[in-house]
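Please read the structure below before turning to the comments.
For this view, one protein chain was removed and the others were kept in their places.
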Amino acid sequence: MQTFLISHLPALLVALPLLCGFLMPVIGRAGPRVRNGWVLLGGALTAITGLLLAIQVLRFGPVTYVFGAAHTTQTLAENPAAAFPIRIMFEIDALGALMIINTTLATLAVIIYSVAAEAKQSGLDMFYALFYLLIAGVYGMVATGDLFNFFVFLEITSLAGAALVAYRIDRGVAVEAGLKYALLSTLAALAVLTAIGILFGQYNALNIAALASRLQFTPLDKVALCLLIVPLAMKCGAVPMHFWTPDVYTTAPSSVTAFLVISSQASLYGLFRVLFSLYGAMLSWATFGWFLIILGVLSAFIGVTMAIPQKDVKRLMAYHAVSQTGYMLLAVGVGLAVLGNASALAKFGRAAIAGGLFHIINYASCKGLLFLTAGAIFLRTGTRNLNRLGALGHAMPVTMVLFMIAALAIAGIPPFNGFASKLMIYQSVFHFSPLLAIVAMIVSILTLASFVKVFQALFMGPRRPEFANVREVPRPMLIGMSVLAAYIVIAGIFPQFFVTRMIAPAVNALLDRAGYIATILGGI
Amino acid sequence: MIWNVFIGLSLLIGLVANTLGIVGVLRFPDVYTQLHAETKATTFGSIFTSLAVILYGISKFCQTSDGQYVTLILHALIAVVVLAITNATGAHAIARATYRRGHRPVKAVVDHLEGFSK
Amino acid sequence: MSPWMFVVTVLAGLILLAMVRLIRGPTSANRVVAMDAINTLVVAIMIVLSVVFKQVIFIDVAIVYALLSYVGVLFIAKYLGGEL
Amino acid sequence: MALFQTLKTAAGVWNPLLWLIALAVAIGIGLYIRSRGRADSRQGPAREPFISGNPEPENAGAHIPATNLYWGFTEALKGWYQKLLPIHTGVLTDYVAWFLGVMALTFIIALAG
Amino acid sequence: MTPYLFFQGLVLAGLIVSGILVVTFKDLLAAAIASGAFSLLLALEFYLLQAPDVAIAEAGIGAGLTTAIFIIAIRGTKRYEEEE
Amino acid sequence: MKMTKIVRTTADAFYPFCLVFGLYVVTHGHLTPGGGFQGGAVMATGTALLIVSRSYREITGRLRQTMLKLCEAFGLMLFLLAGLQSLANARPFLGNWLTQTGGFVGSVVSYGPNPGSLDTGGLVPLLNVGVGLEVFGGLTLIILCMLSGIKEDRP
Amino acid sequence: MFAFIVTFLFSGGVYLLLTAGSGSVLGFWAPQELWVGLVISLAAALMARNYFFRTRRRPLDYLRRWVRAVAYVFGPFFAELTKANLDVAYRVLTGHMRPGIVRVKTGMKTDAATLLMANSITLTPGTLTVDIDEETNDLFIHMIDVPEGMENRDSIEVEELFSLFNCPSWVRRIAE
Amino acid sequence: MTRLFLALPFVTVVILIILGLGAMLFKKNLIKILLGLSLMESAVNLLLVVIGYRQDSVAPIFTNVPSGEMAMPTVQALTLTSIVIGVATSAMMLSFAMVLYKRYGTVNVLEIRKLKH
Partner (left out) sequence: MRTALFCVILLVLAGGLLLMATDLSFGHPLRSDMDDYFIRHGQYQTGVNNIVTSIVFDFRGFDTLGEATVLFTAVLGVGLMFRKLHSGEEYEND
């Protein structure tokens, strides 16, 4: 039984959330208690599956899973020399495991949080069903090894995300944001589909590894590359295309916003996958490395400067999300730019990528916690306007502490996890180009400055009469937030543990294109 | 051979009727008269081109007695029946909608529907 | 060129002619008429083409086509009549 | 113990535990210095805040709105913000146009380079 | 040039024309009608390309239901695209 | 508002035809062009005919959204559970554990053109039915919901 | 219950038409097609029974009417359709027309008869059904060429529209 | 001439994609933008099917098929998926537009901008 379950974990990873989501409209008719129980049960099962799978990958190496084949031979042509996968495969290497852990963490926190936070709203069974579909979509995106399947999961993620963003239909602002998100996502997905068509027409394969092994880098492949990376960069909110991010993150319910961060990071994962695993050796590294670096620096700087004058707390945080995505793009771009230079790669490139990947999971937890605290405040006070808020520290001390932890972590203050990853990024980027490192540090300082402003506006000051009956939020919400806070503190105090166990294998997996191909083409 | 003559004849009739129908759609002045041309002529033409296919199926079935030609005949028949009914009803729906929208027939000599309103 | 193919080509030419009405049609109702005509012609083309391709199963497409475009026409008519 | 290892970055090391210990020591020293002070130093009129001779405002009035907090900063960078804010129009077409523009630029970069 | 290619050229020309109509019509209802005609021709094109499955799907979903959904949406909003 | 008697009667007459034809397309998905999506779309068109020929109030009295939701969820669960069932039959997720077994839908097919037989394909007809139900319920629900959106402001 | 059976029979008939030629049982059908057809017809009948059939009639009568309908479609109706096309050809080539909308008293009693009548009128020479009076089942038809003198009358009888055969009586015998 | 007709499918695809993009860039009405989007979706579907066509081939269905080379089936399967996804996205965005019209009273994108800066 155990081996049975273990060997089918990749399938269950997507099937379980889908099962929860499909049954939700039916179970929702049985009453809110049953529904909440089902939501929590599904969340727990999903999280356990994800963690088990990630641990298995990190301990025993990459996992592949072929959907629908009776024997592995059925996945290949009869000629072993020209073997190629014809079915959909999941290929989860250490990078995928990192993303799965990231998603699992957010799933746990957000599910527990949302059961209490969204309790009084209408259409909740549809809300939770969409939530589970969103989770399944993100899991599928990070686990799949098939390009078209990636497109399908991208669509699931964007559609479910857009529907959840538009959840608060009473004023129309949320619907506006949802429409913008859905339209841009559809456009992006269409571009990805065109790229898939072009690649398929030339190489007649859909598996990423098979495509990578056949790639010739003709002019048409360059077009396909552009059609793949620009939409994915847009979906993760890189700067000249970041406009949807603040709109969407502001208006969505806070638990959804915390998970949308994860879904945009899944796009980031896809971007890295395309650049490193699919194209890898074919690229002119400097060009595309600098492409990422410029996107990253622009994101970091413009994001943070746009954040400072904001007066809506979630919008401010959303601009910070853009800014922090810039760090990851910057760090991985530095790694990509020195990919052909072995000594530079060993000296600082690898560390830069490690910093970028470590920042993914750190940033997801910090930003998720920030959005969750903003949601808690919004739940109690009914406003997000910083000018009207204030003096909540008296009534909501736990929320204040959690907010402080997250804000300090994302600003890169020791001993929280944001400092560890940012330190790695600064030092390795400094070797590449000191100017970039200085920009990164300025951005960090400005981040701290704006969070000081938020902290002051939210929690400081004498008691105010309009918030006289504000209380601490219900316990499930606090528990959900504490999950993320616990990770922030632990990863801040023991960063090396995470780096050696999770990040270093992920970096190896990202850089080892031949290994990625051999996992599928050579191993069978 | 005799089958081929019939098939050719049906195709010819179908083509002529379709062409007349489309020319009518282009030439006639208002919606109602265009609908006359469209409904009658193109339906008639399509029925005859399909009749050619049915005749072809029958001739082939007589030669080979293969089951697939039965399918060909019956499915073509069903398609034609569906087409005829939907075309007639669709034309009615369009005409009624046009009238309700306020477009009156051009140069009408009589209009009994004028005062009749719902 | 077989007679079937000739018929099909002429019908395609007629579709382009009907498109003239689609472009010019002063009111939406005229355009619906043109769309209906195109629809009928396409069904005829599909039925004939299944002989050209010698594939019996293709006729199913024509049936679906005749059936489903009707719904579109009805919706447009209902909207035009101000009843939707 | 893998848990307590030092984080090696590209050019240096970082050990949060050492940092925490140092922090604790610093706090201890601070507390010690504080305990050495005189307990009665803030008696009398020195307790009153001095706001240019104005009387101290009431509780609610003491709250500084968030917009005013970095007024100086935004004022100094006025030129930058005047360029930056109009770009964020909120119009859907502009979002699409930026996306397609970046894509066109990337086409040129990729096909030329 | 085979008759097949010529015929296909006609259908593709129809596609392009109806595509242009979809974009240029100011009256949204007319644009939706043109979009329906576009779907019809696209289904014919799929049929020609030996993809009957796709042709059925396009005929059913594209020509029938998408037109219906667009009509409902136009009814739910407004019909004319205002001048800039 | 409802359309004329002529349209209504045609719609009533076509409704069972649409259902039968849709189900034909669904069940013959593995033999002829078509399959779950196309058949589901044809069936949904049948209900769309009913919807367009009648007034919104009358149609909501007859077509229950709950039933359509159940239909949709049932189709999806059929798909998912058929996939999970293959785990129990020592195949990976969505493995075709019924084909070529000689049983229920497992007749053996050899290579080459043939007239086709309904009892082949293994899991495929089952999945076709699941997807057909799902698409039927889903598309009908979409149209119904959107109609409810435009009827709200008009008593 | 009766409606259910009629719908079931209709669905089964359509299914059998669709799948004819698949095997050799009973001449044209494969055995499994029959089983599946049974299930499908049951399902379709279950869903459509309230729509397809609303009047009560004897089964044998029903069969006779279907035979008559087929005869009508291939006989009188087809002849009228041919004539209609000659008419349309004439109009298209000459452009001669004298349009108008007139009221036609049909006197049909059932919905099916009205439908059949309306479709016959639409597909026969020079006439097109525009609207219908829901109570009396009177049709308003658009005539492309109103005969002299007709515009002065209040309404006309349906028999005046058909010259070759007496279609209305056929329709009455089929569907009333 | 033959070369032109052979290139025509791809040229059509590109023209349709550009038309759709043009509608999204130059038009201000939301419904029109969505029409352009569905136009693009159709164009991409056409691209996929065109890629998989083989000259003088038959449909990839063995039931009652004449002998001959078959068109490539994978792209057709992908196109099926993409068509259903297209209708799903269109339906959702159109209902967004309807709700938006109800709240804002307009579908002009220049006026749907409560979220800015």
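All chains are identified by letter, namely A, B, C, D, E, F, G and H, in their written order; residue positions are counted from 1 within each chain.
The rule is simple: a contact is a pair of C-beta atoms (placed from the backbone, for glycine too) under 8 Å apart; a residue touches a chain by one contact, two chains touch by 3 or more.
Since the model is a prediction, treat every value here as computed from it, not as a measurement.
Engineer: For chain E, which residues lie in contact with the unshown chain of the complex?
Structural biologist: With respect to the unshown chain, the touching residues of chain E are 51, 53.
Engineer: What is the set of chain A residues that contact the non-displayed chain in the whole complex?
Structural biologist: Listed in rising order, the touching residues are 18, 21-22, 25, 67-68, 74, 77, 82, 84, 86-88, 120-123, 126-127, 129-130, 133, 136, 140, 148-149, 152-153, 155-156, 159-160, 162-163, 166-171, 173-175, 194, 198, 201-206, 218-220, 223, 226, 251, 312, 382-385.
Engineer: When the complex is taken as a whole, what residues of chain D touch the one chain not shown?
Structural biologist: 97, 100-101, 103-104, 107-108, 111
Just so it is clear, only the chains that are shown with their structure count from here on.
Engineer: Which chains lie in contact with each of chain B and chain H?
Structural biologist: C, F
Engineer: If you tally contacting C-beta pairs, which comes out ahead, E-H or C-H? Let me know.
Structural biologist: When E-H is set beside C-H, the one with more contacts is E-H.
Engineer: By C-alpha centroids, what is the most central chain here?
Structural biologist: H
Engineer: Need the CA-centroid distance for the pair chain B / chain D, whole Å please.
Structural biologist: Distance between chain centres, rounded to whole Å: 75 Å.
Engineer: With centres defined as the mean C-alpha position, give me the chain C-chain E separation in Å.
Structural biologist: Those two chain centres are 11 Å apart.
Engineer: Which positions in chain C are in touch with at least two other chains?
Structural biologist: Within chain C, residues 32, 34, 53, 55-58, 60-61, 63-64, 67-68, 70-71, 74-81, 83-84 contact more than one other chain.
Engineer: What residues in chain D touch two or more of the other chains?
Structural biologist: 88, 90, 92, 96, in rising order.
Engineer: Which bits of chain G are touching chain B when the two form their complex?
Structural biologist: 17-18, 20-23, 28, 81-82, 84-85, 87-89, 91-92, 95, 97-103, 115, 118-119, 122-123, 126, 128-131, 133, 140, 142, 144, 146, 150-152, 154-155
Engineer: Could you list, by residue number, the parts of chain E that touch chain C in their complex?
Structural biologist: 3-4, 6-7, 10-11, 13-14, 17-18, 21, 27, 29-30, 32-34, 36-37, 40-41, 43-44, 47-48, 50, 52, 55-56, 59-60, 63-65, 67-68, 71-72, 74-75
Engineer: Any idea which chain D residues touch chain H in the complex?
Structural biologist: Listed in rising order, the residues of chain D that touch chain H are 85, 88-93, 96-97, 100.
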